[in-house]
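All protein chains but one are shown in place.
Let's look at chain A:
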Amino acid sequence: MPIWQESRIVAAAAETPRVRRLTLAVGWTRPFRAGQHVDVRLTAPDGYQAQRSYSIASSPTNPGTIDLLIERLDDGEVSGFFADVAEPGDAIELRGPIGGAFVWEPAQGGPLLLVGGGSGVVPLLAMLRHRAEAAPGVPALLLYSARTAADVIARDELMRRDAGEPGFRLRLALTREPGGRRIDAARIGEALAALGAPAHTFVCGSNPFVSAVSDLLVDAGVPAATIRTERFGGETP
């Protein structure tokens, strides 16, 4: 199973005002699966350590490196380090890939419904990127809720895929733009009508978001056993 390895940051860039993209060189011998995450461990000079888990955003078809998209949390001990301190050339300890439930592989097929809230889109990006490269015939739809257009992670790429990939559709729900709306039963209904009945649904975001969306999906007739969820945080935002 995964052991701690030193991993070098090879690139870093602002993805959105609150999210930084870090590309790390990993020495993995086997490809990971889209949706998996890694654990990172930071060590202070006196030996104090902090660990966190982050989803992989990049496609498994680039096994030499992985992209992490790390949102700066208010007062975040580790996310603050990645936002302000970490730079290309630095090494951090990392282990992975981890996780065997919230994963999609081309052999699973589709239609594939991806529903993300905020930085919960990250593991879904790995899935839709992998799908584009390895299984472009699988119909997929990303329903993505973000606060404003500026908060949309990988916005240009998603718009380009929406325009250029016949099997992929993007539906944005911008909650804090003028006329913005949350994901509600109508949005879910529209997404299901556009995609067709999903064989696999992945929902990721804050717990209130994932709870609300997965209830809407079940109400809309999506079988609960075909829905996988990944959540952060507790019952209240």
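Quick notes
Here, a contact is a pair of C-beta atoms (placed from the backbone, for glycine too) under 8 Å apart; a residue touches a chain by one contact, two chains touch by 3 or more; residues count from 1.
We take it that contacts and distances are computed from a predicted model.
Of the candidates "Molybdopterin-binding protein", "Ferrous iron transport protein A", "3-hydroxyacyl-[acyl-carrier-protein] dehydratase" or "ABC transporter permease", the chain left out of this view carries the UniProt protein name "Molybdopterin-binding protein". Of the candidate positions A:Gln51, A:Gln108 or A:Thr148, contact with the unshown chain belongs to A:Gln51. Residue in contact with the omitted chain (choice from A:Leu68, A:Ile92 or A:Ala140): A:Ile92.
Note on the undisplayed chain: of the listed residues A:Gly64, A:Gly137 or A:Gly233, the one touching it is A:Gly233. Taking the whole complex into account, chain A touches the unshown chain at residues 1-3, 6, 41-45, 48-53, 77, 81, 85-86, 90-93, 98-101, 207, 211, 214-215, 217-218, 224-225, 227-229, 231-235.
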